[in-house]
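With one protein chain held back, the other chains of the complex are shown just where they sit.
What follows is subunit A.
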Amino acid sequence: MVFFMFLFEVCFVFWIISVASGPSPYYGVVGLVFGAVFGCLMLVGVGGSFISLVLFLIYLGGMLVVFAYSVALTGDPYPSAWRGYGDLFCMVGYVLFVVGAVMYCFDKWSLEGYGDVVMDASGLFSVRMDYIGVSWFYSYGCVMFLIAGWGLLLTLFVVLDLVRGLAWGTIRSI
């Protein structure tokens, strides 16, 4: 498992660097999707399998693919791949940054003791935190649920208000 985790982490960093250093969103989306996949796998490794599944199905399956692909396709008619010293410099710079940050932060900031948190959930012994969180979201946290839902509904209103009207909406050619 340790070797698999290491593989997932390396792949995650690799794809995220490809997003960060890529010159065009057309190929950046590919990196984003693979980065999200390996991020979900990393989450499984540290004990968040439920959250990982939710992220994989809803975020990656629903939103990211449709939204990011459509935006990248419309926003980038002539995509360009990695070439030249500029992109190479970016890529090497990001790799050095990640390695340096990990080497610096591991001692400086306490990065140990993450994940796999088990709690005593009011009588049910040792339930993992993501399960408790989701189940309590529907019982004790119902007001929170309503407010979060209001936030999502507000997003809909905001988007509709911004794009309303053909001649004076936001989506038009200037």
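In the analysis below, a contact is a pair of C-beta atoms (placed from the backbone, for glycine too) under 8 Å apart; a residue touches a chain by one contact, two chains touch by 3 or more; residues count from 1.
The working rule: contacts and distances are computed from a predicted model.
In the listed set "NADH-ubiquinone oxidoreductase chain 2", "Signal peptidase subunit 3", "Vacuolar fusion protein MON1 homolog" or "B-like cyclin", the entry agreeing with the UniProt name of the missing subunit chain is "NADH-ubiquinone oxidoreductase chain 2". From the options A:10, A:92 or A:105, the residue with contact to the unseen chain in the full assembly is A:105. If you put the hidden chain back, the residue from A:10, A:134 or A:147 that touches it is A:147. In the full complex, the hidden chain is touched by subunit A at residues 105, 108-111, 113-115, 117, 119, 129, 144, 147-148, 150-151, 154-155, 157-158, 160-162, 165, 168-170, 174.
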